[in-house]
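Encoded as structure tokens, here's the structure I'll be asking about.
Yeah, one chain of the complex is gone here, protein chain that is, but the others are all in their spots.
Order of writing sets the labels: A, B, C and D. Residues in every chain begin at 1.
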Amino acid sequence: MSITPAVKTILDKYESDNPGVKANLARILMQGRLGGTGKLVILPVDQGFEHGPARSFAVNPPAYDPHYHFQLAVDAGLSAYAAPLGMIEAGADTFAGQIPTILKVNSSNSWATSKDQAVTAGVDDALRLGCSAIGFTIYPGSEHFFELVEEIKELRAEAASVGLATVIWSYPRGPGLSKEGELALDVGAYAAHMAALIGAHIIKVKLPTAHIEQSEAKKAYEGTDWSSQADRVKHVVKACFDARRIVVFSGGAAKGEDQVFQDARDILAGGGNGSIIGRNTFQRPRDEALAMLDRIVSIYKGEA
Amino acid sequence: MSITPAVKTILDKYESDNPGVKANLARILMQGRLGGTGKLVILPVDQGFEHGPARSFAVNPPAYDPHYHFQLAVDAGLSAYAAPLGMIEAGADTFAGQIPTILKVNSSNSWATSKDQAVTAGVDDALRLGCSAIGFTIYPGSEHFFELVEEIKELRAEAASVGLATVIWSYPRGPGLSKEGELALDVGAYAAHMAALIGAHIIKVKLPTAHIEQSEAKKAYEGTDWSSQADRVKHVVKACFDARRIVVFSGGAAKGEDQVFQDARDILAGGGNGSIIGRNTFQRPRDEALAMLDRIVSIYKGEA
Amino acid sequence: MSITPAVKTILDKYESDNPGVKANLARILMQGRLGGTGKLVILPVDQGFEHGPARSFAVNPPAYDPHYHFQLAVDAGLSAYAAPLGMIEAGADTFAGQIPTILKVNSSNSWATSKDQAVTAGVDDALRLGCSAIGFTIYPGSEHFFELVEEIKELRAEAASVGLATVIWSYPRGPGLSKEGELALDVGAYAAHMAALIGAHIIKVKLPTAHIEQSEAKKAYEGTDWSSQADRVKHVVKACFDARRIVVFSGGAAKGEDQVFQDARDILAGGGNGSIIGRNTFQRPRDEALAMLDRIVSIYKGEA
Amino acid sequence: MSITPAVKTILDKYESDNPGVKANLARILMQGRLGGTGKLVILPVDQGFEHGPARSFAVNPPAYDPHYHFQLAVDAGLSAYAAPLGMIEAGADTFAGQIPTILKVNSSNSWATSKDQAVTAGVDDALRLGCSAIGFTIYPGSEHFFELVEEIKELRAEAASVGLATVIWSYPRGPGLSKEGELALDVGAYAAHMAALIGAHIIKVKLPTAHIEQSEAKKAYEGTDWSSQADRVKHVVKACFDARRIVVFSGGAAKGEDQVFQDARDILAGGGNGSIIGRNTFQRPRDEALAMLDRIVSIYKGEA
Partner (left out) sequence: MSITPAVKTILDKYESDNPGVKANLARILMQGRLGGTGKLVILPVDQGFEHGPARSFAVNPPAYDPHYHFQLAVDAGLSAYAAPLGMIEAGADTFAGQIPTILKVNSSNSWATSKDQAVTAGVDDALRLGCSAIGFTIYPGSEHFFELVEEIKELRAEAASVGLATVIWSYPRGPGLSKEGELALDVGAYAAHMAALIGAHIIKVKLPTAHIEQSEAKKAYEGTDWSSQADRVKHVVKACFDARRIVVFSGGAAKGEDQVFQDARDILAGGGNGSIIGRNTFQRPRDEALAMLDRIVSIYKGEA
């Protein structure tokens, strides 16, 4: 596998990382139909943990089987598949070498009594399962944010020391943030910036709205127009070391196809690196999901 | 010991586990009268810890002696015997090699002031006592759930690294769940799914009722009929990676024989792997208990 | 030193313990005037920590000197001497080899703000001081019970790995227990059972009253008469794996000699292994204490 | 590089430190236009973490790029550049050997729910990134002060053991301090003294006001006039072991140039070692920032 100039340009920005980490980033960036373009689409399946199995899979029962998701990611030509320990274990041998995997090492659930997550797997697990990266969620704004940061600080260092990349899901929430504020532009950019500061190789945030949450930040945003989603994406990407880090955006709950495609176009236009898209795919019948992913991939390839 | 095709089929689903863990699962699945069928019945005796010795054993005083339970499990041709440290230590030498043991490594008690458990033994203990697996209880929904998950995450990794299997007792409880909800179908399936996600090799849950607890989950269950216990078992088994993991069901407090037998028939019909049955056996006189277990085994063999 | 059949019978019940632990149990069981009988009397001196030096020793000032207690235990022909780190350190060299010692590794005090204890010494200390066992207090029912259990779980494993025995003081207290309930029969039996379950080699509890505390346990005790202290002792001993573990009873605060002797007779009659008796000895003048201990020893030898 | 007598005098005061730590202090003290004078100016860029990216960089967008700050520090001939992990990683290779770096290993943010910081990087990171020192913030007066101290105690020991220096940001805040009191002279001197006591090699505090906060301290300050900022600097320096430790002062929020220059003159006059100046530089256009830094450097050289 020789890497493309587009991928080389991205890897060069990780100037302090070791060859092992870069090789794993390259595995993801060279994988699938977007391989070599510098764009990527990741399939994440941790909704069973976060929302429960029936809410996640009953609408499309074959999705109860962990193999279903590996196969979907492979068949759709995606860049990587991310899931918690049990889901990866149940297919890692069958699909070894077919698609890079990201081991989600912490998780919450519907009954959580605090804005925190439990660490459910470790770097040793990622290694023995042949994963390319670990995934970790932080909640900027939570009373548990410092603990989450100290956990990922340790896990990231251990992962990097054995050549694994780190993907951080940065989801703002907590007593200082309104519900609307969790998706605010200033908040999203701040959350992405903190993920970059603590050393994420790939940063995963939600597509932000035009709302500005923090009164102290209002001045910095004064006189600018944030009605364009592509501009908002660009702002978040700028907050990630002026585009020196890979940033992918999630689409949230299942929604109409048109909106999903428009999101992808905006991410592309704003300089984002791609999408991480779960419920919008595996909660549709497989054929529909493959068709939708085909279209998304085409958008990122500039063909749709 | 050569394993049967039925057992081979089960072991193959543990595709990422090492031969040591699979060998211990095989020891349990090939043991006793159900050996080779892919079904299993486990005798658990941790009620002395949970409810106290008199409430557990006064009704059948020979059961105060730890040897009693080893002998009962052996004589009834069961698959494994599960108990806390002291109970295993008091008989592990006498009964070495006669029955696979599961060391229950955490416990609560009647005076617990929080929905938590204390870790009472370790993987080293399981090894030196010749156990096949460790057992661990989690309380999904509890304020201590994340801590419990992080404890079993460490213990499971250590156990697997030395070839021991992990059995997880998943008992939902906590501020977000009603008393009725602890036994709800959606809750039980979710609890079983989380046990699978954190890497349980054998999942132990209670038989669920037809109640649906979570309002967000109602939609996923809409228009379906859950009046059949066998269907409910099937739903829980589906939530365990579409039957890729061994699931056993507990019967709860001592009850009438007929109900115990019906439970076994429903577990079998729903595709569950078996029963874990404690008070319903050791709180009966030995002869009655052996007769009851003989019948249960026959049911799982499809002979009753 | 060849051990007697009575001691051999006891040691054989510790079937999963290594020869090192058994050798130390044998050292205690073969020591002093009760050596070889299977009965034992232990002198514990941790009251300086628990109640302060003046309340403990002012009534008999020579007892301020740690050597006093070593000498008392030796001269009375007792089985072992138990005390916190400083007390053992101050005499371990002078009395090396004269009497088995039990290093009490946690302690509370009169000003404690929670029902907890501080770990004050470790297994390394026990080894370098030539001790035969470590001693540890648990408070079943306390909000800190799980922490205490997790502490002794670690200490016990470490101690056993180097051949030291573990003695557990099990003292129920906490929000779910009334003052009267702390001494209740059901509570004492439960507390002793939990000590056995977490792996105590020697269990130390208080002599229980006939009170039954737990409403859920009432049924198990229905229709039985617990007015005889010997019967109550027998019940507690049964709760310790049907007499497979050594159980010693404490007498509590200083009281009349006649009651002390009657307690010993009841412990003997109920199948208990002996007494652990502190304030009733060292708070009397040495001559009186020696006379009293002589009588107690005689009772356990069946001579009084 | 041979060091100057001025630098030698400073290094000699670190009499118990190993040659590795002294070599790194020398690297900083011999760097840039102030190299060899015993004075220093540090560029710190952790405002992205503390206040968010837009509030920090929107006013001067090139500053979103981590390389911008390395280059600014190099071009201005400063002594060192301090930033959190991500910022250093993004430029450490490009600028290797061009400017000493200080890895800020803990950080807070705008949504923090307690007066604490999260540890975000370690000594290993500082080593692999070629840093000369670690930086750490303590909050004297906070409910979390003891934890912060215990964290830096460990990090400092580890850093020194591999030859890295430790810079402590000492920012008083907490329930016992008024807002005005956080900048009080007695409070600032106390905060600097505690940083020295826990082993800081370089102490970073804010320029104090003439306010005296603590009633118990009033007597010690009675009859003295603290209206001169240079005198206040001298008092803080005296509190750092009578000038045996390097003390640098921060200027706080962006303010007028004249005040910035006056601060530098007062620090020089009071015997302080220099400035740590962030927002006042990178929030200005690069040309203005370079001109301002040129002037500050000249002041410290006694040329302006």
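Definition applied: a contact is a pair of C-beta atoms (placed from the backbone, for glycine too) under 8 Å apart; a residue touches a chain by one contact, two chains touch by 3 or more.
As the structure is a prediction and not an experimental result, all values here were calculated from the model.
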Among the chains presented, those that the missing one touches: C, D
Candidate in contact with the missing chain, chosen from D:10, D:26, D:85 or D:194: D:194
Absent-chain contact - pick from C:43, C:76, C:92 or C:177: C:92
Which residue of D:239, D:260 or D:297 touches the chain not shown here: D:239
Options D:122, D:140, D:251 or D:272, residue touching the unrepresented chain: D:140
Residue, one of C:4, C:120, C:161 or C:298, that touches the chain absent here: C:120
Contacts of subunit D with the absent chain, listed as residue ranges: 13-17, 140-143, 145-147, 149-150, 153, 157, 172, 174-177, 186, 189-190, 193-194, 196-200, 214, 216-217, 219-221, 235, 238-239, 241-242, 244-245
Touch residues of subunit C, complete complex, unshown partner: 48-49, 51-55, 58-59, 61, 64-66, 84-94, 107, 109-114, 116-122, 124-125, 128-129
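Here, only the chains that are shown with their structure count from here on.
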Farthest chain relative to subunit B (centres taken as mean CA coordinates): D
Subunit B against subunit A, contact positions shared by both copies (same if over half, else different): different
Centroid distance [mean C-alpha coordinates] between subunit C and subunit A, Å: 58
Centroid distance [mean C-alpha coordinates] between subunit D and subunit A, Å: 36
Subunit C: positions in contact with at least two other chains: none
Chain contact graph, described as a line, ring, star, complete graph or other shape: line
Interchain pairs in contact, sorted by label: A-B, A-D, B-C
